[in-house]
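Every protein chain of the complex appears in place save one, which is left out.
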Amino acid sequence: MPGAQADIRITIGGDAGQGVESSGAMLSQALARGGWHVFSVPDYRSRIRGGHNFFQIRAAGRPCLSHSDPVHLLLALTRETIDVHVANLAPGAGVIYDDGFRLDAPELESRGMLPLSMPLAKIAEQHGNKLMLNTAALAAAAGILDLPLDVLESLLRDTFGAKGTKVVEGNLHVARAAYRFAKERYSGRLPYSLPPKAGPGAERLVLSGNEAFCLGAVAGGCTFVAAYPMTPATPILEWMAAHERDVGVVTKHAEDEIAAICMAVGAGFVGARAMVPTSGGGLSLMTEALGMAGMCEVPVVVVNVQRGGPSTGLPTRTEQGDLLFMLHAAQGEFPRIVLAPGTHEQYFEAGWRAFNLAEKYQCPVIVLSDQFLAASRRSLEKTAVSPESVTIDRGQLLTAEDLERLEKPYRRYAMTASGVSPRALPGHPQAVFTATTDEHGEDGHITEDMDLRVNMMDKRMRKLETAAAEMRGPAVYGPKDAELTIICWGSTVGPARESLPLLLDRGVRANVLHFTDIWPFPQAPAERALHAVRRAVCVEQNHTGQFGRFLRMMTGFTADGHVRKYDGRPFSPQQIAAGVLKEVGVRA
Amino acid sequence: MPGAQADIRITIGGDAGQGVESSGAMLSQALARGGWHVFSVPDYRSRIRGGHNFFQIRAAGRPCLSHSDPVHLLLALTRETIDVHVANLAPGAGVIYDDGFRLDAPELESRGMLPLSMPLAKIAEQHGNKLMLNTAALAAAAGILDLPLDVLESLLRDTFGAKGTKVVEGNLHVARAAYRFAKERYSGRLPYSLPPKAGPGAERLVLSGNEAFCLGAVAGGCTFVAAYPMTPATPILEWMAAHERDVGVVTKHAEDEIAAICMAVGAGFVGARAMVPTSGGGLSLMTEALGMAGMCEVPVVVVNVQRGGPSTGLPTRTEQGDLLFMLHAAQGEFPRIVLAPGTHEQYFEAGWRAFNLAEKYQCPVIVLSDQFLAASRRSLEKTAVSPESVTIDRGQLLTAEDLERLEKPYRRYAMTASGVSPRALPGHPQAVFTATTDEHGEDGHITEDMDLRVNMMDKRMRKLETAAAEMRGPAVYGPKDAELTIICWGSTVGPARESLPLLLDRGVRANVLHFTDIWPFPQAPAERALHAVRRAVCVEQNHTGQFGRFLRMMTGFTADGHVRKYDGRPFSPQQIAAGVLKEVGVRA
Amino acid sequence: MPDAESAKAPGGSRRDKRPNGRPAGRPEVKTYATAYKPTWCPGCGDFGILAALKAALVDLEIWPHEVLIVSGIGCGSKLPQYIHANGFMTIHGRPLAVATGAKLANPELHVIVVNGDGDGYGIGGNHFLHTCRRNPDITHIVENNQIYALTKGQYSPTSDPGFRTTTSPDGVFELPVNPVAVALAAGATFIARSFAGEPKHLQRIIAQAVRHPGYALVDVLQPCIAFNKVNTYNWYAERVYDVAADDTYDPTSLRDAWERGTEWGDRIPIGILYRKEGVPPYETRVAALRDGAPVHRDLRARLDPALFQRLHREFV
Partner (left out) sequence: MPDAESAKAPGGSRRDKRPNGRPAGRPEVKTYATAYKPTWCPGCGDFGILAALKAALVDLEIWPHEVLIVSGIGCGSKLPQYIHANGFMTIHGRPLAVATGAKLANPELHVIVVNGDGDGYGIGGNHFLHTCRRNPDITHIVENNQIYALTKGQYSPTSDPGFRTTTSPDGVFELPVNPVAVALAAGATFIARSFAGEPKHLQRIIAQAVRHPGYALVDVLQPCIAFNKVNTYNWYAERVYDVAADDTYDPTSLRDAWERGTEWGDRIPIGILYRKEGVPPYETRVAALRDGAPVHRDLRARLDPALFQRLHREFV
């Protein structure tokens, strides 16, 4: 319905290579500077030029946890954009397009849209140059939305500042002209307006999930990143490389993923906090070395930013298809920890917590995110991604002083009740030791002794029990006494939470049960939480319902319904609500 | 108890490099030629020389499904052998050793053993040469056991025939002398004797599991093997290489496991029946390409001969630690078939059945065996490993004639109700097509279309439903109305079945429920079978009880007890019986 | 419809013939046309490579069904999508291994690998090394743009020292792989370089590479207009020279090839840099291939009791 909005949604569409994503990022940033909360999601193809890309932005007065439907304002950089998105527009939604497109405006209007034709290309050429078309388009949108011009101007100054005054001035001229045109021609025409701003708070940041994660890793003392580029994990390597000098993180673009993880294991072995960001295909190649880290008890953090599978699959799209693979990758059995952060804040936290867990339990830690979480941008308070919330716990790491006090020869793999053996790093005369991926005794030497093997296996696996104590149970969002519970994990939490009011509108009082700590499984809190569930629908971004199957394996719990999506696009709250209603038999 | 035996067990022990395994194999073969059923298991270390190795043989008048405890006759090629095995000897068990060992025979006797000191080295030197020591030892054992000398002689002739008359004659002289010595000195002293022979049947073969599998693969039309050596799978590659010319199988020792599976996928793509034998570490490296085969619907057979993990682990030992890894290896979701043969006959059958399944469902098929099944030798009727039982089913493979009759352009990934698309091989003018690991349409071209993606994913996954119809439910061994059921999978079935009489002796009427077809899970028959179970103990060769967890995931069924072993050595029937009794609260 | 017990591949066991006969007439460039338009950036060097490959196949009078083009993952690796021929776009870095398996299973196919420099010399380096010394009859065309393009601009194993990319913000400081030198050291029997900006040259070189019996490397200088702003059309055009123009150059001499092969900078040699005749391709030496290709084998022959009687003998 037109009218006052809780939030407003804008989509920018165009061809690959037209700068859709950077325009979207700028508009998101401008809205955040203007005092709104934003959430935005890019949608692009696995190619460099050509093909329709788009960028969805949502702005609200309260924090948004996901994008949402339908769209109130469409910024069409190509004619195709209109055809693609028309089905998803709200009644009376505005469509900004270049007057050169020669569209049949009355026809658009008859289909319930508000055509907002503007001479964008002309304005760009006249006031700056052709390349500034996107600035014109952005400013036009700002004008339509009544976003203050000075906000846009300051952003343009900051963005283009490094390119010299001429570029800045050109962009400013173009922006002003387009803004003015939009206001003059169409003021008050759009039946939707920006919602009330958030209260005056701290200055907010707009970060992608991967960026939030990088900040977390920096805070967590990450000193070594090795990787091989792979969408959608590449931005982690690239961000770290760009900040290598500033924050002091060694970054290595390796010859392949096998080398990347092996380098990280080598770095972790000698004492660096080392990480490897990749996606499923890279993870497949890292499988063998994951077992090496497990066997030799080397801390290492592996980030799997999931994308659409199987195989090369849908390289630029999202999926939660690797859960069971991550839990069981590599031959044999060894302790690993699997975290599946769901929000930008949780992804930031996983960035430092993973290193603490890796060093405390001397094992590989897998951070399982996905393209949706990694690439979506959200406005956050600075405190949400600041070091104040961070602790650094290196676990049982022996200092030089500890080693000098040692009375018996150091045993790297000493049997302990917790399964964790005090760890020395190579380089100290008191702690010369050897490690091997073969089964070994306390001193790291190969053994084929049956009993020693069993004891060593038990020792290693005991670490999982020890770690389980600090794994977090699922979080509940929404009413505790809900009649229906949406069970989800990882990034699905955002749209799932946003679906609750939609369900309530349809008379279904639901809540969300969200898992972030997957392995070791937080058995007791999970069972407690499941005990309180009256009726459950498992919502996952995959084909086979992996988390539902996992939950049954661990607890015997069987969900009453399943909503699964595997088209590579993230769930919207509307899709979850519709899917859940269908599962519980409420007609949509 | 001394006396008439249902079966007799012999252990040969010595240092790596002393030919323990070849001696054991010869004695097994001699016993089979003599008319007994045999089952034998080697136990060796991951090194070339030094360290204790041994070989266990069991001979009986009925087929044996596993080795067994305790041992009646020990053939000690080193002094250490006696110390290692003394705890596992039956009362009055004979110990054959060289008189040069200077053992305290009365002391041995006081510990309940029968010392059988013999001048083996001297006999070898006197009648042949030093290298024939093992022949002397074997003949001595034959003498003690009353195994007919001519059986041994004919075997020696066949074994050394290729090395010329001198070698044959030398070995025969040595054998005769040692046999005579043993008989003359110790006749009638051993309180155990060979059990009654099997009735006169067809000549029996003695094969290792891997050899049985190779015969199955040959019968099944395997034409391409690529591999990288890895214990305990190497013998498959080596057997195939040795027979490359004879049976017409291209064998390729590749530069690594990644190359091996990619070569097999290439060969499978153009139409060969291709396979890659490896073990867990190699499988880890093959993970990514497994997904390629799944996505591009290329038939390929992957054999994982499991060994002790994690990582390099226990390279020459056994484990069932890769089950959940095999079910979920590689990013994303795609159809795969997993077979876990338990006996030599089933391993032979998997050899050809895997190729039929791979071509019928156009997907990777994983044969999951283990070191125990692969390396143990069993006597089998020839018919058990003969082509008479074999069918070759290439599924929906289009012939040239089919293609010539095509009216529309060929679509490799045509949508069908079964999920299986008729398959053409490159090389025909009517079937020029392209395949890609990216998501694709029916013609194999990349797509990012949401609906097409969903349809194509559904089409692929539908193959699993289609295949499920021919997956076999679990087999029941023992009384249908047992009070207790041992649930097991893969190679554990042998010792599990052999444990039933031991359990009955202790008053527990048990049976065995054995799974060979793991994925797609034979849902209905499995549920039926589980329904009949009163009390269940899951017996597995791993730490975390993977099959038990899998069963719970698939059916909700939770076993009442668990017996797990992960010391690298196979279960004996006695160990299973003891473990099960403990789980059900019967004192051992 | 398919015959479940059919144990033969299409084409039966006609070992002495090209697969499945040939259409009448000669193939033309349009024989290789598809309905799919390349998604490459306008101006990308990959267009030239695609055109040259088609033209070379037409020159050689090879039909689409007689070829199998195997690629990896990357911009350049999308090529099989844009040509009407059998194609298999595999996984990143592995097309040489997949191609080797295909060639060994059906030696009658012309097997051509196309992939990028990251795919071929980076992650795929081990297969490159071992394929050189193995010498199967495979043509290997590398679209060498000195960059990881599809992942949007990281440095590649062939990037020049000093080159700044998102993963080399201080400039590359690893020595680039010189594919010619490495192939030479690894024993390749045909090594050539060409340039996407000289399509006629490239077409000739590809045709000769396909004709060469054995592994043939064609490293193609391929401008990436989107991410490599250093090694442009002009940059290459100013530097390349054909060794064929030099009468004293002997492409059969290991020493000459080493001298020129290691040259890179102000002058970049193109053309056939090395060629060794008379080394039998791998597949011609495989015992099991002497009686025909796996794909033409009658699998029912395996059910012959006599075969098993023979095989059983070793287990008695």
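The first chain written gets the first letter, and so on, giving A, B and C; residue counts start at 1 in each chain.
Just so it is clear, contacts are C-beta pairs under 8 Å (C-beta built on N, C-alpha and C of every residue); 3 or more make two chains touch, one makes a residue touch a chain.
This one's a predicted model, so the numbers in the text were calculated from it and none came from an experiment.
Although it is left out of the displayed model, the omitted chain contacts the following shown chains in the full complex: A, B, C. Touching the chain that is not shown, out of B:G50, B:G161 or B:P409: B:G50 (per the contact rule at the top). Only one of A:Q396, A:N455 or A:T555 touches the chain withheld from this view, namely A:Q396. Interface note: of C:V29, C:A237 or C:L254, the residue touching the hidden chain in the full complex is C:L254.
Among B:Q18, B:T81, B:N134 or B:T251, only B:T251 touches the chain that is left out of the view.
Touch with the chain that is not drawn comes from one residue among A:D104, A:E184, A:E203 or A:D451, which is A:E203.
Touching the missing chain, out of A:Q56, A:S117, A:T223 or A:Q546, is residue A:T223. Within subunit B, the residues in touch with the undisplayed chain are 17, 46-51, 228-231, 234, 237-238, 241-242, 244-245, 251, 253, 255-257, 281, 311-312. Along subunit A, the points of touch with the absent chain fall at residues 29, 33, 203-207, 211, 215, 218-221, 223-224, 226, 243-252, 254-256, 258-259, 262-274, 288-289, 291-292, 296, 382, 385-388, 390-400, 402-403, 422-429, 431-438, 444-446. If you put the missing chain back, the residues of subunit C touching it would be 122-123, 125-126, 129-130, 133-135, 157, 169-170, 173-178, 181-182, 184-187, 254-255, 258-259, 262, 282, 285, 287.
Note that in this section only the chains that are shown with their structure count from here on.
Distance between chain centres (mean CA atoms), subunit B to subunit C: 40 Å. Residue numbers of subunit B whose C-beta contacts span two or more other chains: 288, 291-292, 296, 436-438.
Across the assembly, subunit C contributes residues 73, 89, 91 that each touch 2 or more other chains.
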